[in-house]
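For this view, one protein chain was removed and the others were kept in their places.
Here the chain labels run A, B and C in written order, and each chain numbers its own residues starting at 1.
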């Protein structure tokens, strides 16, 4: 699955995107985030406050409890500050 | 005193402005309007619904009970429809 | 204190030039809102609008409305331009431009200016119908009075 990071998540993790094969036990977007948080110090730092992180599945905002299902792309980012 | 008429008041009276010497008994803007309404059929027609007519004294909106005092210019017109 | 720019003119106006006048070379403006009012054909029934105004008072009253807005909101600039004369469907009638550090101040003050301008500025519209008949004077709408009363 393609995983994207934006803004300070991207900076903390040190990459903008990567391919991740999630274990079969990963069901929801929150599960995916928790799994990524275990992948090293930089990930732990990026995801240290999971409650403020926004998630998009296939380029749509979703709540963390959303099943990732057959989505091809998941993105993690801080609250938006455009406009 | 300079008297100005706009929109359908101007059309009904048949002139845009005139000089009027009001009798000494005329005190308020409403008095002036009532006096003008007696100056002929066209004036009676123009002022037939005095409650909808707006008044400006020296280019400021005023309520009808305002004394005309030393004002140099009084204008009568329908509700505005600009914008 | 910001000084509003007020113009009453027969000529069309240039939106981009007006916005540039209010914002170019400045670094403190975060939001510019413009409102352009246009003449509508009313589904083809209207050939033209004739706008009559009270010269002198029209400018004064627009300035008073603009000064009220400047007192109510933290504005960095205000422009109000109102046209008069014969206008065709598609022609612009009025332009309001407001600039502020903050977007709500720019939005609200432009909205306020339009509401008050409609009920206070001495302009009157006469309709000329497409069938050649000389039309009626547009009646003031109660909705416009109510719109102004909400502020």
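What we mean here is this: contacts are C-beta pairs under 8 Å (C-beta built on N, C-alpha and C of every residue); 3 or more make two chains touch, one makes a residue touch a chain.
All values reported here derive from a predicted model rather than from experimental measurement.
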Among the chains presented, those that the missing one touches: A, C
Touching the absent chain when the full complex is considered, from C:8, C:57, C:75 or C:106: C:106
Residues from chain C at the interface with the omitted partner, ascending: 14-16, 19, 23-41, 43-44, 89-90, 101, 103-104, 106-107, 110-111, 114, 147
Footprint left on chain A by the chain that the document does not show: 4, 6-8, 10, 56, 59-61, 75, 77-83
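Simple rule for what comes next: only the chains that are shown with their structure count from here on.
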Centre-of-Cα separation between chain C and chain A, whole angstrom: 48
Centre-of-Cα separation between chain B and chain A, whole angstrom: 72
Whole-Å gap separating chain B and chain C, where each centre is the average of the chain's CA atoms: 26
Per-residue multi-chain contacts in chain C, two or more chains: none
Residue numbers of chain B (touch at least two other chains): none
